[in-house]
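All protein chains but one are shown at their positions in the complex.
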Amino acid sequence: MSGAKTAADQPATALFQLHAQQVEKLPPCQAQCPNSGDIRGWLGVIAQHEKNGLTLNQAYDRAWEMIADLNPLPATVSRICPHPCEDLCTRADKDGAVSINAVERFLGDWGLSRSLPLPRIDSEKHPESIGVIGSGPASLSFAYQMARRGYSVTLYERHSVPGGMLRHAIPDYRLPREVLDAEVERLLGLDIALRQNVDLGNDVDLEELREKHTLIFLGLGAQAARHLGIPGEQGPGVITGIDYLRQRKERSESLDGKRVLVIGGGNTAMDAARSAKRDGADVTVLYRRSETEMPAIGTEVDDARAECVDFRFLVSPTRIIRDGESIQSVQVQGMRLGEPDEQGRRRPLPVPGALQELAADIVIVAVAQASDWHGLEAVDTAHRWLRTRDDGKLDKDLWAGGDDRGPSIASRAIAQGRLAAESAHAELRGERGAGAASARNPINAGAVKTDFYANQQRSQTPRRPQTEWLSNPDAEINQTINYDQAIEEAARCMSCGLCFDCQQCFMYCNASGFTRIQETSPGNYFVLALESCEGCGKCIDLCPCGYLEARD
Amino acid sequence: MGRLGKEYKKGEIIARQGDKGSCMFVIQEGEVEAVAEAGGREFRLRTMGPNEIFGEMALFEKEIRTCTVRALGPTRILTIDKRNFLTGVHEDPSLALRIVKTMSHRIRDLTDRLAKYEEAT
Partner (left out) sequence: MPESQGGQDVSISAENLGFTRRQERTPPLRNTVLADGSRIAVIGAGPAGSMFSYFLLSMAETLGLDVDVDLFEPRRFCHRGPAGCNHCGGIVSELLVQRLATEGIILPHDVVQRGIESYMLHMDVGDVEIATPLHEKRIAAMYRGNGPRESEPLDTQSFDGYLLELAQEKGANVVRRLVTDVRRDNDLMTVACADQHSERYDLVVVATGVNSHLLENLEGEFESFHRPARTKTFICEFRLGHELVRETFGPSMHVFLLDIPRLEFAAMVPKGEFVTVCLLGDRIDDDLINRFFSSPEVRNRFPGGVIPQQACHCYPRINVRAARPAYGDRLVVIGDSGSTRLFKDGIGSAYRTAKAAAKTAVFHGVDAASFKQHYAPLCRKIGNDNQVGKVVFGFAGLIQKTRFARRGILRMTSNEQAQTSRPRRMSGVLWDLFSGSASYTNVFVRTLHPAYIGSLVWNLVAGNVPGSAARHGRASGEEESHVRR
């Protein structure tokens, strides 16, 4: 019995306890969504509808409302959004990210086809009058959030039709105008006044509007385009991508047999190239780096290729050679890739002596958007883009959002419009700002036990047959998944960081720690009686979505 | 990792013809040969591998081994007691099914061999 003595004064074993608690976490999809969409929430409403006593129709209605709460244009935005939400979806490593975008698009169409009204916020009418410059997504979002909070809102738009770039730049084969029209109309139906053909700086000036309205929102976008600054650029046959797309929206002109060179590698370049193809031209895209550095969405590039758009990489135009007025060719400099720049993209460097001439009739320059500050003389426009606070506040009565704070995507414009409205409302009502979406911690990688979930292939957005793309040039290529696919896809969501009623904790807790809630809803199925927990930690290990975690 | 049964080296005898025995054997790992001695000569009756059984006659009738079983290489053998087996069969006669199948197989095999032998001579 050696050691018995020394052992006798030791305390007995210390039980290493793992007590559980329920803590909601921020899922990666929401963290990635520029508009912080509660994706998990609305997917859950659909996937778990039976548990919560909803018919599938009711669930779709409810899910649409949840989206529309943050974004008044779901059918529109879902059609064009590059969906960063799917990039880090936890499901990606298992059997493909949840097709969040496809479900959102389905819901957008669902809302339109059922004429669902935009969800109201019960609010008294407020006396303040709000002026909004522009009618792009940023302005529309701001106007929506203010109108539903009880303010009277007036939009001032330079053009005859609202919608900004969505209307004037994005081609119909990606975004049918009927969809945009229907969603804008529904939005304006919230008693929002639209004053078309009013150009700030020409038809009205900022001081006037400041007097008229308590508060002004600037959603001017980035209407100008940058030029190449090379010899021969001035003159006929050279046009910016945005101008070309804008003109084409009004009246498309045949480019049959013309050789078109599109300069640039972004989405505007892709839209311009594919549009020119539809107008009958032979199109080549010139990009000064290689394909991997291209900022355009991958599928856009693939689709352009499928439509026989040619690509030349690692070339940079140096001169446009004209014969009199008309363009003969473009001289290009061969490039190679050097060290990565600040954004991590490899910098193009000229290869000495590698000069070449490419025959051309028309050159479309789509290298970058630029600001147009006319009418904003009273505002600090010293920088390339407007500099505001995070909530969009620029001056005591001025808020701004969207591309005028730096070009981005529609979803971000919507988010900035919304956050500006929330901040403006709080200020007008003397409340404290709503603050960040919430202080929830992002879910840890690995906290979701992906192998718990059954394999289920991702449903793909259906597409029009490729043979029809050019023959039916304005018809939308992407289509909407159907009624059944939408719930199937929603059921693929693993509900990262929020209880989805898998019932494992309830089923396996030996201490009967979990009690079912009477009125359930996604995330709300069981209460955990902390005092009955025995500290075995089993439910923490079991909870597939990472909602249960250890208490300290 | 863990292993069950008892280990035998190559050539080691697991059961000897004529010895008394009250258990059956199940091969866990390795190969064994069954040989019969008659007139001072050894005949190989068969070789057996993992999951095969031998010595099953001891469970049913007299407890004298009818042949010698030897390890052909490193082998691990699990024994099944007669007592345990018979209590099991009492509760669930189907437990004996697999043994009966093996025995019938062996009888068929021996009959075939006998027939071939008769043909040859």
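Note that the chains take the letters A and B in the order they are written out, and that residue 1 is the start of every chain.
FYI, contacts are C-beta pairs under 8 Å (C-beta built on N, C-alpha and C of every residue); 3 or more make two chains touch, one makes a residue touch a chain.
What you see is a predicted model; the values in this text were computed from it and never measured.
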| item | value |
| --- | --- |
| Contact with the hidden chain (one of A:213, A:458 or A:538) | A:538 |
| Absent-chain interface as seen on chain A, which is shown | 1-4, 6-8, 10, 12-16, 48, 50-51, 449, 451-452, 454, 491, 501-504, 506-512, 534, 536-538, 541-542 |
| Contact set of chain B toward the excluded chain (per top definition) | 1-6, 24, 26, 28-29, 50-51, 53, 78-81, 84-85, 88, 91-92, 94-95, 98-99 |
